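With one protein chain held back, the other chains of the complex are shown just where they sit.
== subunit A ==
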Amino acid sequence: MDIKKYIASGILELYVAGTLSVEENLEVQHYAIKYPEIQKEIETIEAAILELTSVVSPGLSNDSFKKVKSELDDVIPFAPTPSPKRTPWISYLGWAASLIFAIGMLWMYLQNDKLESEIKITEQEIQTLEEQIIDGEQILVEKGKTEKLLKELRNKNVNVVALAGQNVAPESYAKVYWNKPEQKVYVDAQGLPKPPAGFTYQVWSLKLEPLAPTSIGLLDDFANNETSVFELENVNESEAFGITLEPEGGSESPNLDQLYTLGAVGR
């Protein structure tokens, strides 16, 4: 590089004036470090401008710096006030505060999470307990029904008739508890097999001489009757009871081929 030519270009005068672009500034800076001649030239140009600007000064009082300093005191206090230490202390406090805040937020988030899952667990527990209450109520209802039924069966007016298995189903059996004054029968059908789909058991009251059956009802909804005890009305002067398998809805007269159980009323 031609240093003399570079100096002669006038770029250094503009550098001191401060009118160069950022790139040009960096270029001059770079050359000034590399070539002491350029650095010296810059300083000399600056010295000329310093001469020029100082001769037009209206002069300064001897205590002019004191005035500047007093204004600085207004803006930024010097030592021995603890000002320089105050800034880091305050900023530490700020950091500490934000850290505590962040931890607090995290803690609250976790607490919230925990509480939400606890709420879910509690809701599930409530549901389980409600189900248990319903079950319990049902048990009580069932128990009440059973007790009532037992009471009915133990009634002194009840006549128990055992029905024995017939040809179609020799293993089957049934019992009829007949409360004659109240004109009610309770049929215990526990010993009967579950009827096939589309069929139902029909209970008959029989007169023996001559044989005359009268239907007293159907053992409806057989599968869902937990006690397998069916309550029916019986207004007849029955001498025997029989149970036949009939098409759903029942029949006018019994199908004797499908006579499951039969038993005579004891005297």
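The rule we apply is simple: a contact is a pair of C-beta atoms (placed from the backbone, for glycine too) under 8 Å apart; a residue touches a chain by one contact, two chains touch by 3 or more; residues count from 1.
Going forward, contacts and distances are computed from a predicted model.
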Task: Would you mind picking the UniProt name of the chain not drawn here, from "Xanthine dehydrogenase family protein molybdopterin-binding subunit", "Sigma-70 family RNA polymerase sigma factor", "Serine/threonine-protein kinase RsbT" or "PTS sugar transporter subunit IIB"?
output: "Sigma-70 family RNA polymerase sigma factor"
Field: Hidden partner chain, touching residue among A:1, A:60 or A:223
entry: A:60
- request: In the full complex, which bits of subunit A touch the chain not displayed? Write them out.
  value: 8-11, 13-20, 22, 25-26, 29, 42, 44-61, 64-65, 67-69, 71-72, 75-76, 78
